[in-house]
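Got a structure here, written out as structure tokens. Questions coming.
A single protein chain has been removed from this complex, and every other one stays in its place.
Moving on to chain A:
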Amino acid sequence: MPEIKVTPLGAGQDVGRNCILVSIGGKHIMLDCGMHMGYNDDRRFPDFSYITQNGRLTEFLDCVIISHFHLDHCGALPYMSEMVGYDGPIYMTHPTKAICPILLEDFRKITVDKRGETNFFTSQMIKDCMKKVVPINLHQTVQVDDELEIKAYYAGHVLGAAMVQIKVGAESVVYTGDYNMTPDRHLGAAWIDKCRPDILISESTYATTIRDSKRCRERDFLKKVHDAVERGGKVLIPVFALGRAQELCILLETFWERMNLKAPIYFSTGLTEKANHYYKLFITWTNQKIRKTFVQRNMFEFKHIKPFDRSYADNPGPMVVFATPGMLHAGQSLQIFKKWAGSEKNMVIMPGYCVQGTVGHKILNGQRKLELEGRATLEVKLQVEYMSFSAHADAKGIMQLIRMAEPRNILLVHGEAKKMEFLKDKIEQEFNVSCYMPANGETTTVETNPSVPVDISLNLLKREMAVGGPLPDPKKPRTLHGTLIMKDNSLRLVSPDQALKELGLSEHQLRFTCRVQLQDPHSDADTLTRIFTHLKSVLKAYAIQHLPDGTVMVESIVIKVSSTAEEPNVKVILLSWSYQDEELGSFLSTLLKKGLPAGL
């Protein structure tokens, strides 16, 4: 049996360091090549020595596919391609290709320039790595080589995020990357057709969560901001540069527009400005509203949101500031926070999850006094709000995607083991398909039952059609006689005569004969007539002939009756049929063994 093997090098029962190896139909593909946020040692990159102990990876991998630009999906790419060594194609979508190097460069700067690490990839390596990238479009089928083809589907999540279908012959695997089934203010919902893959490799970050409607969250967020601004307070929203930041910007921008508000909104500069530029360019990847209205106005050309300057933080009056980073652990967001923390009118809104140990985490847990470096304490008087804006599919979303794709097997990655367990049970229960959740380095093998294409000769097909009614019924299988020729790596189904001719063989006839004894007082000729009428009543749809030479023909089956002079009442019925009519022949023999009905 052919099989598909999946081995996670990262993200197996874990979040971060996404890297999954897939072997399908003799092809080896690496899906994502990410880093782990939680580690600063060797564990941050996937263990490529699993693939080969020494030397380059090029000969072991047919291609690498990157689903989107988040570092836990592409952070290890330059390391793998330039330092370990890989020269094959790397596939990613256009926006990912554009934004990915910016984030990699930023990552490199922090690690090398700030932390002073050596033996890390250089800017040049990032550039060299990006040269190996082949951009793909949504729904475009890319032929990697003669047999391997890949196709990207829209995944929501972040700009340019894609799900990929990998196909070799009739076998296929779908890898979702990160995806979102509910649309948000700037991106649409993930979508896939009923491609029925052998394995669906799905993320499962929110395996045990069913989220509330996004509208409530949005409304709450807007109301909080609006109220604070109306009171004359300042609002700080710590964000990471890409993804949620754009969503929140659009949300506030449209709200300001709708409500005719005048308070200024600032966006801290740097990375984000560059990123906004790409959002402007890749308008086709955004949601329906932005796509439809960009002719009048590109939604990412913000009217109310202006770049932030350090000095603005002291300006009087209300304002809203988006500042990086998102967890208030360093940088501009922390500086602004320190300035504003003293006033009750002000507010900080944390739009996402905060790691333990960060200022963000502390204030969210209600800590009102913060210790800063240099023994100073900071009293937190401003309001602290928490709003969850996450772009991963929740449990329902995952189920919805499974229903859309109708896979034969499911494999969960990118989630915590305990939560996966729950979802796994649910999936097996609801869809009745097997579900796997391998740990890192553990290989899952799935046997496939691919359909093998066979060329059928047109003559054979036409003849079959002529025999068995005009239209094949798709719901019922139908048998036909033919000869399968396996020659030169190809399979062909032809009629027996043609096969004989092609192979230069002569035909052997195979005939079965059978004697059936019957007790019958009539003469031989009468018995035959009785058999003839009996068969006629039983086999209505068959051609039955009574030939003058004392035989009955049912299709090609010959029936003769004879008796010996000593026992005229014991009739011996001779049945003879060819191999092709085996079925009918054996039916007739059993039928006649039962004897003739008395009524005749």
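Here is the rule we use: contacts are C-beta pairs under 8 Å (C-beta built on N, C-alpha and C of every residue); 3 or more make two chains touch, one makes a residue touch a chain; residues count from 1.
Keep this in mind: contacts and distances are computed from a predicted model.
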Quiz item: Missing chain's UniProt protein name, "Integrator complex subunit 4", "Transcription initiation factor TFIID subunit 6", "Mic1 domain-containing protein" or "FA complementation group C"?
Solution: "Integrator complex subunit 4"
Exercise. Determine which one of A:47, A:128 or A:220 touches the chain that has been left out.
Key: A:220
Quiz item: Of A:365, A:490, A:545 or A:562, which sits in contact with the chain we cannot see?
Solution: A:365
Exercise. Can you work out which residue in A:58, A:123, A:208 or A:556 touches the chain that's missing from view?
Key: A:208
Quiz prompt | Hidden partner chain, residues of chain A it touches | solution = 182-183, 185, 188-189, 191-194, 208-220, 222-224, 226, 254, 257-260, 287-289, 350, 364-366, 383-386, 395-396, 399-400, 403-404, 419, 422, 425-426, 430, 470-475, 540
